[in-house]
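One protein chain is absent from this view; the other protein chains keep their places.
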Amino acid sequence: MSIITYKEAVRQAIVEKMREDKSVFLMGEDIGVYGGAFGISMGMLEEFGSERILETPMSEASFTGVGIGAAVLGMRPIVEIMFADFLTFSADQFTNQAAKLRYMTGGQVKIPLVIRAPEGSGTGAAAQHSQNVEAWFLNIPGIKIVAPSNACDAKGLLKSSIEDDNPILFLEHKLLYNTKGEVPEEEYRVPIGKSKIVKEGTDITIVAASIMVKRSLEAVNLLKGIRPEIIDIRTIKPLDTEPIIRSIKKTHRLLVVYEGCLTGGIGGEIIASIAESEAFLYLDAPIFRLGGTDVPIPYNRNLEKHSVPQPESIAKKITEIVEEKWYA
Amino acid sequence: MSIITYKEAVRQAIVEKMREDKSVFLMGEDIGVYGGAFGISMGMLEEFGSERILETPMSEASFTGVGIGAAVLGMRPIVEIMFADFLTFSADQFTNQAAKLRYMTGGQVKIPLVIRAPEGSGTGAAAQHSQNVEAWFLNIPGIKIVAPSNACDAKGLLKSSIEDDNPILFLEHKLLYNTKGEVPEEEYRVPIGKSKIVKEGTDITIVAASIMVKRSLEAVNLLKGIRPEIIDIRTIKPLDTEPIIRSIKKTHRLLVVYEGCLTGGIGGEIIASIAESEAFLYLDAPIFRLGGTDVPIPYNRNLEKHSVPQPESIAKKITEIVEEKWYA
Amino acid sequence: MHTTDKKLRKEMLRKMLLIRAFEEEAEKLFMRNLVHGTMHLSIGEEAVPVGAIFALHKSDYISSTHRGHGHMIAKDGDIKKMFAEFLGKETGYCHGRGGSMHIADFKLGNLGATGIVGAGIPIATGAALAVKMRRENNVVLCFFGDGAANEGTFYESLNMATIWTLPEVFLCENNQYAMSSPARKFIPTPNVADRAAAFGIPGVAIDGMDVIAVYETVKAAVERARSGNGPTLIEAKTYRFKGHSKSDKNLYRTKEEIEMWKKKDPIMLFKNRLQEIGELSEEEFQKLKEDIDKEIEGGVKFAMESPEPPVDSLTKYVYAEEGEEK
Partner (left out) sequence: MHTTDKKLRKEMLRKMLLIRAFEEEAEKLFMRNLVHGTMHLSIGEEAVPVGAIFALHKSDYISSTHRGHGHMIAKDGDIKKMFAEFLGKETGYCHGRGGSMHIADFKLGNLGATGIVGAGIPIATGAALAVKMRRENNVVLCFFGDGAANEGTFYESLNMATIWTLPEVFLCENNQYAMSSPARKFIPTPNVADRAAAFGIPGVAIDGMDVIAVYETVKAAVERARSGNGPTLIEAKTYRFKGHSKSDKNLYRTKEEIEMWKKKDPIMLFKNRLQEIGELSEEEFQKLKEDIDKEIEGGVKFAMESPEPPVDSLTKYVYAEEGEEK
């Protein structure tokens, strides 16, 4: 085991895959000498050269498509979108092309494409550089969405994503980049589509992904006499509900915590898939969700902080549910 | 009362508002002599001229932004996107600009913009011209989403949308265009954000929008001894849950029916907002949803039909729920 | 003319006739309500795909459009599988999933047709990037229309192909209209080809009704691309004799205009030319057509007799499964 940052874990996954497989390459804006807006590719240009660390002009809509075209011919491109907010430009190529090309052509082609994008608020970058986009493409079949919460998962899931033959949106959280975690020295993978219990508990099941796993774990220390079970879904799509259902049969309560805006966020999908499952029959409380406020992320530090779940608000919500102060 | 088609209702709303308010204008591709891909603007060029029936080049990303810029200066543009599937091009302007401009500038500006787009499957146009997009922008604060199911609502809601000072996505269903309905002769409006009970019932609450309201009503005739209450939400965002909660207190069961892909569709949001409400305490059954299959819409007529809910499958699902064959 | 030999010229004529006959038959099937959905015919534009694709090596790639029947046939596509796809059959190119708008044959190097106008251009550019990265000796020929030339992806892709000197040829099939929108109104310069100046690459506008002119121009551009000198923008001026699609009432153009262009029918022009130089007798011509009619007949028969995809296969091909073959 070695202790590295989430950012370093992402870097290692890319570098190790690029050394191992000549068809893997990285493309995006300012990923060369600048090392990318968040420094992920620092040093890669020297090792791999300007063809495999391909710097693109500011043409997100098209260079996303360029990645698809390269994948169609068997390359395995990793496309870096500088901020997840700019995925709006990739929307057509990702959802109407990458996600559908295989199906529309009757399985003639595979699209082994990974789009990496840093998401999330807390950096004072305001409404257009702070969005949590985990739910944005949830309604699109043909793609997968991954959002790791720690260094170990980040490295293992990114390698699995690069090796996957389908278009994948890999969401990194800006506030997690400098968090540290234990990572195996040896080769390993974390499978896409498997959620994980990160804390055993008995009183309520907390489901979260990415930064909200960290905040939920922090919330535990603020609780008095309540022992939540925390599940990190890790993959947003496809969703692995089995562990959640099993957990609810034990805890009889569910709270979904997510950073994205409450309305239309990932909570809806998770809750709906539980509410129609047999787990419903084991519930002793309504199913609750704690999401971001329905507001563009504000610039002011204090407003920004209050616009998304924090350990305090998570602990408060957990307590209300367990103490049955449901509609107080 | 007069009986007109849904298509004619949309046309009347536009024409009447354009006669009444000089700041209203229509822009989009082939909306002039061609009358638009679905004939909505047939004849408008003659009445209003080429400045107010503004034909655009094939530049969806930018002409959506052009609509925003015109709205910023006080015009009330109606932007027609030929197929809702192409909203991927409008994504940045609609979600990062129109939805946020007011908030980011501290309320300095209003964006009275309506984007009209025909959605839905059943025309054999395959994966890129058949999507139901009701859930695509649900996670974006600052916008509203409307999806009428009949001629009367289409006219009344479109007028309300044109008069609203916020960016609105107005979704018309291609298969509803030629359906007929009663429409008041006199001026009227249908308020945005109000759902409506379209059929009273006692055994189960069915929630739907757009074409799925029609199919749910058709499903009723296939039922034996089951009397569902059907609610047409009409507005996807903001969602009016009150009537749904009231209905569940009576029926004790809920099924959400939608055309969009099951995963990440509008069902999730509707179910989550019910599961956290006091209505949860009145439920005698798990909450179910019947959505489209998670598949790009296939071309083959038969596959296409089976990829989204039909009266038969809706009736079957209702029966299973009421007869408590939940996990058969 | 001298760049081609008799055999090649005759094959060009045959392919143009095949495309024409294929689409006329497709229209009939459509009128008989056997085709679900819409269809975009390229009747009148046959010289562009044929002239252009004959200038390629077999191993070169093309990217097609919603009006792509001619591209597929010129790239030696199987008309049996094309007809079958129109009828939504399991034996179709896309197993009935795609229909007329999405016909592709990756084995033959047709990277497919997207129904989203302009969206195929970056994908073709990515294919050209892959070709360059893998040191293949191939070229990517990217077809698109005058309407697509107003989508941002067109310029963005041209710029990337230029700065990366990719082995790509951008071929605009300017049939004068984007649906009902006249290029003369939505393209402010005389030619789409003028847009090459924005990137400092060659831009050439040619008569798209002259199959030899198309062949020679594309051949030069392909050689330029193959020898590592980067992309060329070619605009072939042509005309769509039929409506844009089923819903077209042709209100945006005059009968006179259509008649005027029909006088430039690329097949008629080329046939006459070959007859003038004594390369083609009326008998040979009739024989060509008869053989083609038989081929068409066989294709339709195959499609008609083919099975529909089973309903339980609905979700097949959504995701690539682990270990499965491409």
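In this document, chain identifiers A, B and C correspond to the written order of the chains, with residue numbering beginning at 1 in each.
Everything that follows uses one rule, which is that a residue touches a chain if its C-beta (ideal position, glycine included) is under 8 Å from a C-beta of that chain, and two chains touch if they have at least 3 such contacts.
These numbers were taken from a predicted model, which means no experiment stands behind them.
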Please work out which displayed chains the absent chain touches and list them by label. A, B, C
Residue among A:Y282, A:Y299 or A:W326 touching the omitted chain: A:Y299
Out of C:E45, C:E85 or C:E151, which is the one that touches the chain we can't see? C:E151
Which residue among C:F22, C:F170 or C:F186 touches the omitted chain? C:F186
Hey, which of A:E16, A:D30, A:D203 or A:E218 is the one touching the hidden chain? A:D30
Missing-chain contact, candidates B:Q12, B:S41 or B:T56, resolves to B:T56
Touching the unshown chain, subunit C contributes residues 150-153, 155-156, 159, 162-163, 185-189, 194-195, 197-201
Which residues does subunit A use to touch the chain missing from this display? 29-30, 32-35, 37, 55, 57-62, 85-86, 88, 123-129, 293-296, 298-304, 306-307
I need the residue numbers on subunit B that touch the omitted chain, in ascending order. 25, 51-52, 54, 56-57, 59, 61-75, 77, 92-93, 96-97, 101-111, 141-142, 165-166
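Convention: only the chains that are shown with their structure count from here on.
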Greatest Cα-centroid separation from subunit B: which chain? C
Just the number, please: Cα centre separation of subunit A and subunit C in whole Å. 40
How many angstrom between the C-alpha centroids of subunit B and subunit A? 29
Note: subunit A residues in touch with at least two other chains are 61, 92, 96, 103-104, 141-142
Per-residue multi-chain contacts in subunit C, two or more chains: 94, 96-98, 102, 114, 116, 152, 318
